[in-house]
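The structure is given below, and queries will be raised subsequently.
The complex appears here without one of its protein chains, the remainder shown in place.
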Amino acid sequence: MLDRIANAQHAIDDACRTIGRQITIMEVCGTHTVSIFRSGIRSVLPDGLKLLSGPGCPVCVTDQGYIDTVMELADRDDCVIATYGDMIRVPGSDGSLESRASKGNVRVVLSSEDALQLARENADKTVVFVAVGFETTTPATAVVVKEAAAESIGNFCILSGHKLVIPAMRALLGGMNDRIDGFLCPGHVSVIIGSGAFAEIVNDYHRPCVVAGFEPLQIIEGLAEICRQLAAGKAELKSVYKAVVTEKGNTAAQQIIAECFDPVDGYWRGLGKITRSTLALKERYARFDAFRRFGLEDKPGRDNSGCRCGEVLCGLIDPIQCPLFGKRCTPEKPIGPCMVSSEGTCAAWFKYGRRR
Amino acid sequence: MCLAIPARIVELQADRAIVDAMGNRWKARTTLLPDAKLGDVVLVHAGFAISLVDEEEARKTWELFAEIDNFEKTSNKVSG
Partner (left out) sequence: MCGMVQIRPEEMTRAMTANPERILLAHGGGGRLTSQLIRERIVPKFKNEALSELADSAHLTLASSDICFTTDSYVVKPLFFRGGDIGKLSVCGTVNDLAVAGSRPVALSLSLIIEEGFEFDLLERILQSVSDTAQRNHVSIVTGDTKTVEHGSADGIFINTAGIGIRLPNVHLGLDKVEVGDKIVLSGTIGDHGMTIVSQREGIGFESPLESDCAGLAELTCSLFESVPGIRFMRDPTRGGLAATLNEIVDGSGRSAQIDERAIPIRPAVQAAADMLGFDVLNAANEGKFVAVVPPEMANECLRVCREHPLGRDAAVIGEIVTTRDVPLVELRTKIGGRRVVQMPYGRELPRIC
């Protein structure tokens, strides 16, 4: 394995020298962000290659308005909040789910199934499932919504914060940060949507897109492929994660998403409103939609803290350029999701060693 | 944004499976993989199997998979 990594490193070195200027590659998957830091890849890449972490952390891009809505529901006596552990410490404008733990109505679940089971076991409460995640996670939500419908479970609903990756990439290239030379594409989102889904980025924006898995070898070989393409003036779609990613993806999963959800305009932290980028439950499943059930709006939050997570998510600044980083905003006292989320760029920088 | 690990299906009833990763056994739904069979290695995310794993390809590129492979071979030798 180590010699393959060494080969990939050489390929990157050669390409960078050929190109002669700094190359910027963005990875759009929080799990990539963390893997890169954990394995210390940055420290073995040449200076000519700048790695940006993009809006690929579903917790980080969840708008503050959504988080405040979850808190509102958590404060109700008739609700039980079921959530993946990732969301527990995300701060809203007034505390987090963790700070409401003493109320006893916030439960961490490992799967959407567990959330539905909670509804079966707590008939006197309404279970609200905090449904965040990209396309990798959305099908799991869709499966249980269909099951809830089939079983007529009346006390279960989801607050959908599911988002789509490609609209975010387009929003970035369309204006927010077009200084990105290539994309390392999310391996597990690709499992669902297929590597072919990224063809539109290659075709419309002429940027190399390489789908990679999460081990250091995968990531470095993915980066090497992007660099080789850039050095040759090419922009192609490739995958180095052939063990699980196919061109078409998981069609059963795509179908179940389409059955249950519609893409609608939604608010992304830092990127603002992006067209058809968020998933809302279809009319036929309206009774399982917490927004409609409780008469809530998906509105953007107003964040006055000085948090610059948005710019970090777009790759416009590094965490150390945020005045709060490492000072007022730390993993113990996080101000923005980028520091709370285990995948957040700021958390990764802080935890794995890039400080002031 | 996707923690998912490969595991082998060791029990399967309709779309409910038990998968094994290094001896740990987890529940997983195969609802999204209607063609999954007993003995297949699948990628599991948030309690759902989302993809079959091409074992040949995996052995070449996936260190974790190589470890699983090794683990399965040695534990088979021991337990028979």
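Read from first to last, the chains carry the letters A and B; within each, the first residue is number 1.
We adopt the following convention: contacts are C-beta pairs under 8 Å (C-beta built on N, C-alpha and C of every residue); 3 or more make two chains touch, one makes a residue touch a chain.
Note that the structure is predicted; figures quoted are calculated from it, not measured.
When the full complex is taken into account, the listed residue touching the unshown chain is A:V44, out of A:I19, A:V44 or A:I320. The omitted chain makes contact with just one of the residues A:D77, A:E283, A:E297 or A:E332: A:E332.
Of the candidate positions A:E27, A:D86 or A:D181, contact with the hidden chain is made by A:D86.
Contacts to the hidden chain, counted on chain A, fall at residues 2, 5, 30-31, 37-44, 57-59, 84-86, 88-89, 107-110, 114, 133, 137, 216-217, 220, 331-332, 341-343, 350-353.
Those residues of chain B that touch the chain absent from the view are 1-3, 5, 7, 18, 21-27, 44-46, 64, 67-68, 71.
Throughout what follows, only the chains that are shown with their structure count from here on.
Mean C-alpha position of chain A lies 24 Å from that of chain B.
Residue ranges of chain A in contact with chain B, taken from their complex: 1, 29-31, 56-58, 84, 110-114, 133-134, 136-137, 139-140, 143, 186-189, 191-192, 213, 215, 217-218, 221, 240-245, 250, 252-253, 256, 343.
Only residues 1-4, 29, 31-34, 43, 45-48, 50-55, 57-58, 61-65 of chain B touch chain A when the two sit together in their complex.
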